[in-house]
Structure formats: structure tokens, C-alpha cells
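One protein chain omitted, others in place.
Moving on, here comes subunit A:
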């Protein structure tokens, strides 16, 4: 089995959680948040992970090298609210060994 990575997620209440995320289950950051129930069901991952709703928007706080943004994520963020320069969609960030130490903050619900 591959190694889990440690990532830190600041929830919408401002509470920080450092959690272990599997790298061998094709999970993305949005799914990690859901698996640890760090945001209420129905408020994150609404579209299921198709970069179509922005309910998993987060602000990247660490300088972790992330996968390049694809067109659909970019377009969705162009229509989302509370967007900052460091905004990404959690559903587009796959859990790979390179994500070790990633730190993000969940954007407000909208």
C-alpha cells in the first residue's frame, strides 16, 4: 500500500484539522474533506466533483506544487463567489505523494 499524506484543512468555522489522506484510492481534496466530515454533507461536492458548482472552493495556503488548472476549473472559478488569487477547486486536486504538507482553507459556502 502506498503511503498516506498529511494535509491540513481549515474548515469554514476556522478550525484547523491535520488529517491523513490515502494516495492510492483516487481521492481528491473535496472527497478527503467529506470523508472526514469537515464540512456538512450537502454543502460541499454538490456536483459530485465535475468542477461544476464550486462548493469545494478552497484557498491554498502552502506552497505545495499543485496540478495545473484545467479550463473547466478555471471557468468555474470565473463564475464563483469569494474567489481569491489562491483559489482552487478541491475536486480537481488529486491526492498524490506530492501533496504531503498541503494546507488549505475552505472558502465560505455560497
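Methods note: a residue touches a chain if its C-beta (ideal position, glycine included) is under 8 Å from a C-beta of that chain, and two chains touch if they have at least 3 such contacts; residues count from 1.
Assume contacts and distances are computed from a predicted model.
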item: The complex's invisible chain, by UniProt name, from "Ferredoxin--NADP reductase", "NPCBM-associated, NEW3 domain of alpha-galactosidase", "Substrate-binding domain-containing protein" or "Phosphate transport system permease protein PstA"; value: "Ferredoxin--NADP reductase"
item: Among A:10, A:27 or A:46, the residue in touch with the chain that has been omitted; value: A:46
item: Positions on subunit A contacted by the hidden chain, ascending; value: 40-43, 46-47, 50, 52-53, 55, 72, 74-76, 78-79, 81-82, 110
